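The complex is shown incomplete by one protein chain, all other protein chains being positioned as in the whole.
Chain nomenclature is as follows: A, B and C, assigned in order of appearance, with residue numbering initiated at 1 for each chain independently.
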Amino acid sequence: MSRFADRQGPIRLGMVGGGQGALIGGVHRIAARLDGAFDLVAGALSSTADKAKASGLEIGLSEDRIYHDFTEMAERESRRADGIEAVAIVTPNHLHLPVARAFLERGIHVICDKPLTGTMADATALKAAADAADAVFILTHNYTGYPLVREAKARVDSGALGEIRLVQVEYAQDWLAEDPSPDNKQAAWRTDPALSGIGGAIGDIGTHAWNIARFVSGLQPEALSADLQSFVSGRRLDDNAHVLLRFAGGARGMLWCSQVAAGAENGLRLRVYGTKAGLDWQQENPNVLKVTPLGGPTTLITRASKSTGEAAQRLSRIPPGHPEGFFEAFANIYGEAALAIRAHRTGDALPPHVTFPTLADGMEGVAFIAACVASSTANGQWTAL
Amino acid sequence: MSRFADRQGPIRLGMVGGGQGALIGGVHRIAARLDGAFDLVAGALSSTADKAKASGLEIGLSEDRIYHDFTEMAERESRRADGIEAVAIVTPNHLHLPVARAFLERGIHVICDKPLTGTMADATALKAAADAADAVFILTHNYTGYPLVREAKARVDSGALGEIRLVQVEYAQDWLAEDPSPDNKQAAWRTDPALSGIGGAIGDIGTHAWNIARFVSGLQPEALSADLQSFVSGRRLDDNAHVLLRFAGGARGMLWCSQVAAGAENGLRLRVYGTKAGLDWQQENPNVLKVTPLGGPTTLITRASKSTGEAAQRLSRIPPGHPEGFFEAFANIYGEAALAIRAHRTGDALPPHVTFPTLADGMEGVAFIAACVASSTANGQWTAL
Amino acid sequence: MSRFADRQGPIRLGMVGGGQGALIGGVHRIAARLDGAFDLVAGALSSTADKAKASGLEIGLSEDRIYHDFTEMAERESRRADGIEAVAIVTPNHLHLPVARAFLERGIHVICDKPLTGTMADATALKAAADAADAVFILTHNYTGYPLVREAKARVDSGALGEIRLVQVEYAQDWLAEDPSPDNKQAAWRTDPALSGIGGAIGDIGTHAWNIARFVSGLQPEALSADLQSFVSGRRLDDNAHVLLRFAGGARGMLWCSQVAAGAENGLRLRVYGTKAGLDWQQENPNVLKVTPLGGPTTLITRASKSTGEAAQRLSRIPPGHPEGFFEAFANIYGEAALAIRAHRTGDALPPHVTFPTLADGMEGVAFIAACVASSTANGQWTAL
Partner (left out) sequence: MSRFADRQGPIRLGMVGGGQGALIGGVHRIAARLDGAFDLVAGALSSTADKAKASGLEIGLSEDRIYHDFTEMAERESRRADGIEAVAIVTPNHLHLPVARAFLERGIHVICDKPLTGTMADATALKAAADAADAVFILTHNYTGYPLVREAKARVDSGALGEIRLVQVEYAQDWLAEDPSPDNKQAAWRTDPALSGIGGAIGDIGTHAWNIARFVSGLQPEALSADLQSFVSGRRLDDNAHVLLRFAGGARGMLWCSQVAAGAENGLRLRVYGTKAGLDWQQENPNVLKVTPLGGPTTLITRASKSTGEAAQRLSRIPPGHPEGFFEAFANIYGEAALAIRAHRTGDALPPHVTFPTLADGMEGVAFIAACVASSTANGQWTAL
C-alpha cells in the first residue's frame, strides 16, 4: 500500500529534464496541469545547477525543491512527508534508464517520455527495475490519448471492421530536412546516437507510428523489412524509414516515418482496413475519424458526438465542433496515469477502460527500433519481432 | 495601486456560476489553469447552498471558500488577505450585471462570459459600474484567442489585404434543432428570455461572429438589416438569424448564425476579402488560415509556422502540425487577462500587443443584438449601429 | 410532329455566338459532343463575316454552313433537308431574345445560355415566342446537371431532410476584382448593361445560385431583400450581391454572389437544412455530397456510389473515385436536351426523370434579378417574387 494511500487532491509531481529551451518538458507540464490532477512541486530540470535553478524558479518551484542531481532529488523527495508521488522524465533517451531506476527504486511512479530507452540493453535493465519496484510506469505515447484514436480502437475491437487486412501508418515531418542550427537543442540530441540511441526518425516518431498502429489494430506483429536512410549529409542516425510489416494471421502493413519530407509538419496518419470497413485518422485534424463500411459512404465521426462510444467520450471535455488538440490528448494520458496512481494508492484494480502505454509497450517500441535497424543493415531482410 | 502589487505567483481566482451540470464553468477552469497563471481558490458555483458545496468540493475548493451567495463571496473575499484578485463570471446572462457589480465595486477584476448582458439597460449599468471601479474587465469572446485569428487581424492591419470590401461570417450549430430535453440546463436558460435576454442564437453565437468579424476586419459598422427566426415551435427567442451588414467606407458583409442547422456543430467561419487578398478561417480546424492574394495561389498558413508573425506566435505553445484547439485559445484570453491584471498591480502600461475583449466590445455586442432584434421587428429595416 | 421524326443518329446542331476568343461557346461545343448525341454542323459564331468564317473553319464547319447573320442562318437551315434541328445560343444576353425568336419561329429547338435575357421585357417577349412555337427550349443552368445535385434534390424530394428550414447558397469569384483588361471580351460584355442587362454578378452567377437553390430545395419563393454593390470604380453593374430570402412555409435563406471576392474561383456552394438532416455541396469538388442526419455523423456521398439513387446514377459515366467535372455536368444538360428533342420528334411524353432548366426557370431567374435590383434600389425593401 502506498504511503499516500489516504491522500486527497492533486498528485504531487516532480520532473527531471525540461529546463529552459527544452520543448517536451513544457508539454508535460501543461498536460499534467490541464485537468488539475497533478501538482508540479519539484524538479531537476537541468543537470547544471544554475540552469536548474533558473528553470525551476521560472515555473514557480520552491527553491528547496529545485535539484540538479536527479538521484539526490529521488532521495530527498522520497523522504519528505510531502514528497512527490510521481516523476515525469523528459530527458534525452540515454537518461531514461538511470533516472527511472532512481525513482522506481524509491517507489515513486514514473511517467516517462518515449521511446522507452535508446537501446535494447537499457530497455531490458529498465524492465528489471520496474518489475522489482512497487510503482506504476507510464510511457507517454501521447497519440493514444486522442479520443478518436480510442474510438478507432473500440471499433476494431468490436469487430466493426471485420478481420483486419491492412495497416498503413505514416508520420512525416520536415524539421530535420536540413542540418539544424547548433542552438536547436532538440535537434542536437535527437541526431546524436550517444543521447538518442540507435534510432533517429524511427526512434523518435517511428515508435509513435508503430505504437498507434498496434494500439488501434490490435494486431500481433510477426516480422518487418526496413529500409532506413540518412539523407542529410553527415547525419549519424536515420532521418527517414520505410518499413514493410507482417502481422499474425496474414495482415500486412506499411510504416513510413520521415523528418525530411519537405512541407510535412506532424503528419501522423493511420489507416486500417478490414474485411467489413476501413478507417482513417490524421493527427493534424484529430477531431474527425473517417470510417467507411465496405459498400457504404464514408462517415465523419467527430469527437464527442453521439456517434462515438464510451471509450472516446470519457476522454472528451467539450461538445463536438470545438476542437480539442494535442495538449488535451497528452493530458488524457496524464489523466489515465492519475487514475492508475490513485488505484495504486488503495490497491484497487484499475477499471478495464483505463488504458495507457506501459513499460511493455515501451519494450516493444525499442524492439521495433532494433528490428528496423537490423533489417535495414541486412538489406531489408525480414526480421522477426 | 493594487493591494496585490507585490504579489508573485498565480493570480487567485474566484468563480461565480459553473456548478455541477454546467458546461462553460468547466471550460473557464481549464482555460485558467492551462498555463498556470491562475489559481482557483473560491467559488459561488451555485445559488443553492447544497449544490454550491458539492460543486465546490468536487473541484477541490476549501470548504471555507465555498459560497452560494455571490455578494457574500465578494464581501468576504475582498477582506481576506489571501482573497481573490479576480473573479470569473459564468452564470446565465441576466446575472452578469449584479455579479460583476458586486466584485467590481470591491476592486476585484472581472473575467465575464459573453454576451456582456442580456439587455442594453444592463449593459449600460455595467459600464457605469466598471467605469467607477479600479479593476480590469475582460469579456471572454474566446475565439479572438486563436493564434490564427490574431494572424488574420495582423494581416488586415498590415494592409496585406488592401482595402476591405467584404466580410462573410457565420456560426452554425444544430444543438437546438429540436426542443431540448428539460434536463439540458444550458439549453434551458439559453432559450429563456428572462435568463438569456433579448437574443437567442444572435446573443449566444451571433455576438461571437460579430466580435470576430469586427476584431479581424477592423471595420466600423454603420448599419444592419436582420431577419430573425424561431423555427422550433414555442421557442421564445430566435434560433436563426440572417443579417446584412454595412460598414463605414462602403464595405459590406453578411452574418449568419443558427442553432437549427442540422449537421452543424460549431461552424464558426470568417472570410474577409480586400482589394489585394482574401482570407478564410474556420474554427473547427483552427490551425490553418487560408490566405489568397489576388491572382496568386491560396496559401495555408499554419499556426506557429514561419509564415506567422509575432501576434500569432506569442500565443502558440507547440510547433505547427500539432493541433492547438479550443481550450488553448480560451487560455490565451486568460493569459491576456493575467498580463492585464499584473500590469494593473503595478500600474504599468499594457504592451500594445496584449489585447482582449473589453467592456466596450461587450457593449458593442449587446448593441448589435439590440439592433438585430429591432431591425427584424421592423421587417428588416436598416438600423444604425 | 417534327420533320425529323424518323431521324436516327446525332441531333444536328447549330450555334450562334461562340466565335474566336469567346469562352462559353467552346464549353457548349464540348458538352454537346461529349456523349455523341449532337453533331455541330452550322454556326453564326460571329456577326462579323470574316471572324465568323475563321471561327467556323477552325472548328470544322463546312463553309456553306458558316453564317454571320443569325436570321439568315435560321432561314436557310430551316429549309435544308439536312438542316439543324436545334441551335445553341451563346451570345451576350441582349441577343438571346432575337436569336431565340428567329429559330423558335422556324421550329428549331433552342438551347440557350443563361440568364434567359437581360431584361424582364425581353424575357416576356421570349416567353411569347416560345409559347407560340413548336419547339423545345432548354436553358443551360448547367450546375443542375451534376449528378450529386440531382442526388441532393432527390433526397429533399424524398423527405429525407424533413421540412426545409434554411437554404444557404453562394457563388463567389474574383475575376472582376479589378478593372479587366480591354481585350477580355467576356468581362467587357458582362459589365456592360447594354449587352448584359440589368444584372451584373447577380445576373451572371446569382441566377445560377438561385436556380440551384430552387432546384434542390423545391421551395417556393415569397420575397427577398437585396443589397447590391459595385465595388470597382466606374463599374455600371453590380459586382457583389447579398440577398436575404423568404420562402413559402416559413423557410429562410441567404444568397451571396460576388465577382470581387479575392481568392475565390468558382465557389458555388449550396447548403440546405431541414428538420431531419442537412446537406452541403460545392461545385469545386462536385463528386462529394455531404449529408448529415440530425444527431448522426456526416456521410460523404460520392458520385455513382451505391449510396446514390437512380436520379444521380443515370447521369454518371464512370465509377466513383474518378472525378467527373464541369463538362460532364454540362453534357448532362445536353443529354437531357437530346432526350427532350427526341421525344418531341415522335410526340412521346418525356419520362419524369428527365429534367432540365426550362423557359419558366429562365423567367424566374430574370424575375429574381429584377427583384434584387428593385429591392436594392429601395434600400433593401422586401420585394415579392
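The definition used in the following text is that a residue touches a chain if its C-beta (ideal position, glycine included) is under 8 Å from a C-beta of that chain, and two chains touch if they have at least 3 such contacts.
Remember, it's a predicted structure, so these values are computed and weren't measured experimentally.
Between the chain not shown and the residues A:S158, A:T275 or A:T346, the one that touches is A:T275. From the set C:N266, C:Q313 or C:T358, the residue in touch with the chain omitted from the display is C:N266, counting the whole complex.
In the complete complex, the residue from B:G159, B:G249 or B:G295 that touches the missing chain is B:G295.
Residues of chain A that touch the chain left out of view are 161-162, 165-166, 168, 170, 174, 177-178, 225, 227, 229, 231, 240, 242, 244, 246, 250, 252-254, 256, 258, 260-264, 271, 273-280, 290-294, 298, 379-380, 382.
In the full complex, chain B contacts the hidden chain through residues 295-302, 305-307. Contact between chain C and the absent chain runs through residues 9-10, 23, 26-27, 29-30, 33-36, 59-60, 173, 175, 264-267, 283-287, 302, 305, 317-328.
By our rule, only the chains that are shown with their structure count from here on.
The chain with its Cα centroid farthest from the Cα centroid of chain C is A.
Centres computed as Cα averages put chain A at a distance of 56 Å from chain C. Chain A and chain B have Cα centroids separated by 34 Å.
Averaged Cα coordinates give chain B a centre that lies 44 Å from the centre of chain C.
Multi-chain contact residues of chain C, defined as those touching 2 or more other chains: 298.
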